[in-house]
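All protein chains but one are shown in place.
Chain nomenclature is as follows: A, B and C, assigned in order of appearance, with residue numbering initiated at 1 for each chain independently.
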Amino acid sequence: MNVRTVGESNNRGATMRSYRLEKLGHLDGIVPREEPMPTPKPKPTDILVRVHAVSLNRRDALILHERYPLPSAPGVVPLSDGAGEVVAVGEEVTRFKVGDRVVGGYWPRWHDGRLKPEFLDQFGCTLDGMLTEYVLLDQQWAVHVPDHLSWEEAATLPCAGVTAWNSIVGGEPLRPGQTVLTLGTGSVSLFALQFAKMLGCRVISTTSSEIKAGKLKELGADHVINYVDTPEWGQAVRELTEGRGADLIVETNGPATIEQSVRAAALYGQIVLLAVSDPTGRHRSRIEISGEAYGSTLATIRRIFVGNRADHEAMNQAITAHHLRPVIDRVFGFADTHDAFTYYLDSKPFGKVIIRID
Amino acid sequence: MNVRTVGESNNRGATMRSYRLEKLGHLDGIVPREEPMPTPKPKPTDILVRVHAVSLNRRDALILHERYPLPSAPGVVPLSDGAGEVVAVGEEVTRFKVGDRVVGGYWPRWHDGRLKPEFLDQFGCTLDGMLTEYVLLDQQWAVHVPDHLSWEEAATLPCAGVTAWNSIVGGEPLRPGQTVLTLGTGSVSLFALQFAKMLGCRVISTTSSEIKAGKLKELGADHVINYVDTPEWGQAVRELTEGRGADLIVETNGPATIEQSVRAAALYGQIVLLAVSDPTGRHRSRIEISGEAYGSTLATIRRIFVGNRADHEAMNQAITAHHLRPVIDRVFGFADTHDAFTYYLDSKPFGKVIIRID
Amino acid sequence: MNVRTVGESNNRGATMRSYRLEKLGHLDGIVPREEPMPTPKPKPTDILVRVHAVSLNRRDALILHERYPLPSAPGVVPLSDGAGEVVAVGEEVTRFKVGDRVVGGYWPRWHDGRLKPEFLDQFGCTLDGMLTEYVLLDQQWAVHVPDHLSWEEAATLPCAGVTAWNSIVGGEPLRPGQTVLTLGTGSVSLFALQFAKMLGCRVISTTSSEIKAGKLKELGADHVINYVDTPEWGQAVRELTEGRGADLIVETNGPATIEQSVRAAALYGQIVLLAVSDPTGRHRSRIEISGEAYGSTLATIRRIFVGNRADHEAMNQAITAHHLRPVIDRVFGFADTHDAFTYYLDSKPFGKVIIRID
Partner (left out) sequence: MNVRTVGESNNRGATMRSYRLEKLGHLDGIVPREEPMPTPKPKPTDILVRVHAVSLNRRDALILHERYPLPSAPGVVPLSDGAGEVVAVGEEVTRFKVGDRVVGGYWPRWHDGRLKPEFLDQFGCTLDGMLTEYVLLDQQWAVHVPDHLSWEEAATLPCAGVTAWNSIVGGEPLRPGQTVLTLGTGSVSLFALQFAKMLGCRVISTTSSEIKAGKLKELGADHVINYVDTPEWGQAVRELTEGRGADLIVETNGPATIEQSVRAAALYGQIVLLAVSDPTGRHRSRIEISGEAYGSTLATIRRIFVGNRADHEAMNQAITAHHLRPVIDRVFGFADTHDAFTYYLDSKPFGKVIIRID
């Protein structure tokens, strides 16, 4: 990148690189474009952000394949999660100054309280997203980044971080010494593990890989169950908890695992159900729980759609206080965006897949 | 009834009439017996209760057919719900005096807080129940009856009343003006309707009968949907609520209706799931929710196992303040117990089926 | 009123009548002005409202006398609470259309979730208020008015209504049959009485006037205590509740009454403390509770700063469902604004004092 001065006078004609989702259904539909810098005259409440890193989420694949509940805008810039530096601010901006480090909020219009129909915009879906060098954001749409995080680490937070945070702290409060169960090694599960340890809980995690089991223990998991060796892992969780079951289960898989999750749950357990359909097509896109398993528990099932800006800020406070470091599996270059998607979808990463935008 | 004086001296040899569940699987297994009065020397904390009325619940049919989660004691006296008068008290009894009107608690050992494994006894199942003239209860197992209720009305409370009460007040608080959905005209649904109106909520109810629709409206239902005419009643509920959906759904049917209930639920709705298997065998005994319906809501699903004594007492306070009258469909005589069961199971009553024990 | 057509073209030069708070400390500081209509070119998200009625609140007197926690803007238009009709909308307005009936939110910037420092603006204090014929509002600052309310009734809601609503529903949920205590006949107390009845609670109210006692009972109060005849009314509340005490107390007076309120509170009572200083100067501006009274209760004390827009909208839903009618004591004309203030402050009205702006 070479031009890119920002400001009213001299960036006329300046260009930047972006990707745009020009055709749905196949990775080739995400195409690189050289395009004009965002509007040279930002609105008085806008900030201009130079994006340095973005991260991939399951929802990005769902949007690509038209399986996301919200329709995407034609030719939208993909990706919800991006971290960057504020390089210009409108004259009425009060929340940020040039040089601040920010991410975009997952639901930029949802600031506090409950989700409402008028808040349903998302970056990389109904709004241009973060797979670009520069993005214009209303100041209300951005959130500060904890100081100790790198750009790559910061880019992990908006979707997976906030989802995990609300999974752990958004329902009935967990007490120290209670047990949290996480499934697999997706980013939500890893964040949930880290947040649960922050709250003083025991964590049981599942994986099919001995190598990943070791990594889970390094992150703080007290027990790891191999779900291939132990297909009845619901029962295994009960045995690890003197018959009580897990007090909270971060149910990241849904159709494939809900029956075992219900079997793993404590009498008053909380199941946070984050997936109700199966993107792989290997399982029916429905939640099925046997009367036998469900009949013997008072476990509640609750759902989360990521969270609002206040949640994100509360998470930041915790991440800052604990110097938490998000788990990153691999970092790709901007030119290797297609490879990043392929790697993310095919190789069951342990933590986040990042694209660096230099 | 003729003998039955109570007291240490003169009831030696006195007898009473009871039914006992001597053979599982068929109504004929519930047999009348003439048997000795309960122990003439009650324990110091026992009360002796002359039962005047009992009521039937779905769980009584499940116990008869060995489909209840708890195993029943051999030859147990059936029925959990009975109301009667205290006719004798042990010397350490402080909660009651002779002449008090009481019912037995549904979970006699569960007084407050959360259900625990050591509280799992129930009348008419693991403990001798109420289908008898006299029953000995530890004073902690009984609950006072609101003054304005008849014996028949009082006998409706322990199972259906407390279940409905906890459905309405046991989760996230409802606000006046919010909408509650009840399904059908079973006793839990009718109590839930009455309690929801007490809290200032709107109530939408379903039924397949125009006559029952009229009765539901008399009880206070603001809208009644005929679920036969409108099989997509989930959508109908949304239309009746300007698209918002019901804030709380008392899901008394489970497998047969859960999909429509999820479709009827508000974005932050509460679904109180009271049945997870189907006693009729017409539906699979499992909870199935399509990804399509579940994916667009943050509705929570919670479960209830009736409730504890503190819940029962709180319900009594509300019933007393509002002079609420439980809905009774029909009253049978003690000798007609088999007819009462048959009527309860086969005729879709509107409200409670009672057996009077004169 | 005669000129005042609205629109870009023809209201140049149009004027309107307003009051402005030009000198603090005395009612004469509130002076009538003829001034230009609000900016003929509203911002794209603004609505122009023709105010028809306003209501007076204690905070308006505190602002006048420089005893309010927020400083008022010099020459500000007084009053937070005004109801009117939308007569023009900016091109980006989505929440309202011309003809809609609205009130301004008490905290126009606080929409949901928790109060934050950046939300601290208020009409009639830091922002021009409602004692005027026309006001320009950002569309986010206004709230719809329930259809069945008159302009006068609508003008009662933003401060007193929302405060009472949050007093009753904003803490631990009340159950039907529980007891609410309200103090005196100010508007917050009357709304609280009405909302508490909506929830199925018993209400005990206090007053020193037999005439007002009758009116309180007409509004639904179950018991009224004359606090002059019964200075130990805390004990009287206990006696009316079989020794239990009130489950929730709307403590509108603070320093003058808190000791009796604590004595009136149930073991797990909630005291909603709405005043911590005494505007009259008759009591020390501090909360004092004796160890004797406080030592025997687990009552909590919580505070409320009115509430946010989501609270207001939830209240509207309840008011609409129940066709609740706010209590209005007296209506003054726009020219009689000083008389309205004097009457409000000196005559202990029963309900709201309104100024009609024809």
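Methods note: contacts are C-beta pairs under 8 Å (C-beta built on N, C-alpha and C of every residue); 3 or more make two chains touch, one makes a residue touch a chain.
Bear in mind the structure is a predicted one, so any value in this text is a computation, not a measurement.
**Q** Among the chains you can see, which ones touch the chain that has been omitted?
**A** A, B, C
**Q** Which candidate, A:Tyr68, A:Phe195 or A:Trp233, sits in contact with the chain we can't see?
**A** The one listed residue touching the chain not shown is A:Phe195.
**Q** Just to verify: which one of C:Met37, C:Val203, C:Ile301 or C:Leu345 makes contact with the chain not shown?
**A** Touching the chain that is not displayed is residue C:Ile301.
**Q** Of the residues listed, C:Val98, C:Leu267 or C:Ala335, which one is in contact with the missing chain?
**A** C:Leu267
**Q** Pick from C:Leu27, C:Ala73, C:Val87 or C:Leu115: which residue touches the chain that isn't shown?
**A** Hidden-chain contact among the options goes to C:Leu115.
**Q** Which one, A:Lys97, A:Arg114, A:His148 or A:Arg175, makes contact with the chain that was left out?
**A** Selected residue, touching the omitted chain: A:Arg175.
**Q** With the missing chain put back, which residues of chain C would touch it? List them for me.
**A** On the chain C side, contact with the omitted chain comes from 69, 114-115, 254-255, 267-268, 273, 276-278, 285-292, 294-305.
**Q** By the contact definition given up top, give the residues of chain A that touch the hidden chain.
**A** Contacting residues on chain A, toward the hidden partner: 169, 173, 175-178, 195, 198-200, 202, 314, 317-322.
**Q** Extract the touching residues of chain B with respect to the undisplayed chain.
**A** The missing chain touches chain B at positions 94, 111-114, 118, 308, 310.
As a working rule, only the chains that are shown with their structure count from here on.
**Q** When the centre of a chain is set as the mean of its C-alpha atoms, what distance in Å lies between chain A and chain C?
**A** The answer is 42 Å.
**Q** Residue numbers in chain A touching 2 or more other chains?
**A** 114
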